[in-house]
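Pasting a structure here, questions to come.
All protein chains but one are shown in place.
We just call them A and B in the order they show up, numbering each chain from 1.
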Amino acid sequence: MTVLSTGSVLAQGVPNPWFSTQYLQQGRSELAVALQQHITITVVAVVAGLVLSLPLALLARRSRLLETLVLGATGVVYTIPSLALFALLVPYTAYTELTAEIALALYTLVILVRNAVTGLAQVPGEVVEAARGMGLGPVRRLVRVELPIALPSIVAGVRVATVSTISLLTVAAYVGTGGFGQLIDQGFRADYRAKVVTACLACVLLALVADALLVLLQRALTPWTRARS
Amino acid sequence: MRLRTPARLLVTASLALAVAACGGSGGTATSRITSSPGAPGSGALLPTTGGTGNVAIASANFPENQILAEVYRQALAGAGYTATVKSLTTRPVILKALESGDVQVEPDYVGSMAKYLNKEKTGSDDLGVDDSDLQATLGKAKALATEKGLTVLTPSPAADQNAFAVTRAFADANHLTKLSDLAAYTGPLVLGGTPECKTYEQCQPGLEKTYGLAFTGFEQTDLGGTLSVSKLKSGKVQLGEFLSSDGNVKANDFVVLEDDKKLQSVDNVVPVVAQSVSGDAVLKDVLDKVSAAMTTDDLIALNATVSVDRKLPAQAATDFLKGKGLVAA
Partner (left out) sequence: MPTTLGGWLTWGDPAGGVLARLQEHLTYTGLAVLLACAVGLPLGVLLGHLGRGGVLAINVSNTGRAVPTLGVVILFAVSPVGAGTTGIVLALALFALPPVLTNTYVGMREVDPEAVEAARGMGMSTGQVVRQVELPLAFPLIAAGVRSAVLQVLATAVLAAAVGGGGFGRYLIDGLGSQDYPQLQAGALLVAGLALVVEVVLAALQRLVDPVARAGAGRGRAALPGPVPVAEGT
């Protein structure tokens, strides 16, 4: 079964359908490998970003100046095009997955830090006071009281960060990183439309599935929000 | 869930397509690789034991190199190695990866490699030997590679070098059969090549020096891929860089201009290995046997398998290994 057969650029008379079962069958293993690579790098980048974002958020909430500085710095990183940031890291981390992971983690910061700051700011003052009154030290206050209340905001940020990362990772194909981006580029060079379309679709599907899973995670982590309509 | 409707639609549609896809049979079953009895290397099975450990093979970003990398991968995996292909991009990147130990093997081309290493070392592409003589060029390549801790193995009879092509209409209108004919042409002459073409001696600088060509522009293309064909066809480019083993040249009725002044060096396919595996006798044996079994016609057939039959490089590699009797069918 082939769909929408239109001519190939490369050779007269060679069909170049936008979607082909031939590619789905032959490409099964390379799609599977790309999926695994894409997931691994995304998870590493988002988790690293999350780990980095919390201390940064705590720093930002100490003063207006610090907040402006921290959010400003992460905002500046965000305006650097991903290809440029990957390229700038190459002299230091070469064509390894680390290059992509570092850059992608940095990109998640702009949304994760902002959402963590917003989330923590939502904790009502009386609650903090009550916790202090109960003798909870600052660390336990944070872990037991403030973070759980900030969780919905943080997880919302993780959702956006994850979907963005999955999309941005495709560009890392130009620094030798695996994943769907590499398949898209290979499909381009071989004028193989079905490969390009399938890899793109798979990437979008992955993003939507990840988003859906994170929604479930959010509901599981914050059962009290379900009680409210 | 905010994305409920569009997400559901997309997921359902994709799953439906996937299910439909699993049902049908696709692709041509026949292989383009045939082995003639008595041909060198054919019929002799590759070793199936003796390999241990991980081997990463680098491939450049054009299909022929991807096919070669897959051939090496499958051959080595058959011998017991845990072999993977790492899709890299260009020679500078691949050589760095070889030196740093990220990859252990790469498929390269004798003359181009020698010239690249020579230029890196001395700033000049002049090897000091006749670069249409395989043995002399190979000797130079081996010496230069050893200085970087790399080992050049035994070259294959299969060769593939830069080929410069024009459209048939252009060739007829200007009476062109060889590259030196172009020197008399005075119209707009835009060269289409990879970004590396601007600095590789066997590409733009060589065309300018050896053939006296004066280009009026340069456009990026991709060694015979989508951009190469479309830009030449549309007239954005008058002279395009292709590979001599490329099936797209014939398929689009392009004319390769003869390299009468021998700008291109002998570019036989040859595996280059890193220091860490240079002492591995089994690895060398496998790769040498694979190299010996491959001819230029095989290379052309393999490229056509990918660009015309739309098989993936991995499939083309399997066709080759089985068709040549190197691997049990």
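Keep in mind that, in the parts below, a residue touches a chain if its C-beta (ideal position, glycine included) is under 8 Å from a C-beta of that chain, and two chains touch if they have at least 3 such contacts.
A quick note: this is a predicted structure, and the numbers were derived from the prediction, not measured.
Peer 1: One chain isn't displayed here. Which of the visible ones does it touch?
Peer 2: Over the full assembly, the chain not pictured touches A, B.
Peer 1: Using the touch definition from the top, which of A:69, A:88, A:134 or A:221 touches the missing chain?
Peer 2: Of all options in A:69, A:88, A:134 or A:221, contact with the hidden chain holds for A:88.
Peer 1: Which listed residue, A:58, A:116 or A:199, touches the chain dropped from view?
Peer 2: Hidden-chain contact among the options goes to A:199.
Peer 1: Looking beyond the chains shown, say which of B:70, B:160, B:201 or B:222 touches the absent one.
Peer 2: B:222
Peer 1: Residues on chain A that touch the omitted chain in the whole complex?
Peer 2: Within chain A, the residues touching the omitted chain are 6-7, 9, 71, 75, 78-85, 87-88, 90-91, 110-111, 114, 160, 163-164, 166-168, 170-171, 173-175, 180-181, 184-185, 187-188, 191, 193, 196-197, 199-200, 203-204, 207-208, 211.
Peer 1: Touching the missing chain, which residues of chain B?
Peer 2: 2-3, 5-6, 89-90, 92-93, 96, 194-196, 198-199, 217-222, 226-227, 230-231, 234, 236
We take it that only the chains that are shown with their structure count from here on.
Peer 1: Please work out the Cα centroid separation of chain A and chain B, and write it as a whole number of Å.
Peer 2: It comes to 35 Å between the two C-alpha centres.
Peer 1: Under the touch definition given earlier, write down the residues of chain B that touch chain A in their complex.
Peer 2: Spelled out, the residues of chain B in touch with chain A are 1, 3, 7, 10-11, 14, 17-18, 20-24, 26-27, 61-63, 66, 86-89, 93, 96-97, 100, 102, 222, 225-226, 229-230, 247-248, 251-252, 306-308, 310-312, 314-315.
Peer 1: Touching chain B in the complex: which residues of chain A?
Peer 2: Touch residues, chain A against chain B: 1, 9-12, 14, 19-27, 29-30, 94-96, 174, 176, 178, 182, 185-186, 188-192, 194, 201, 204-205, 208-209, 211-212, 215.
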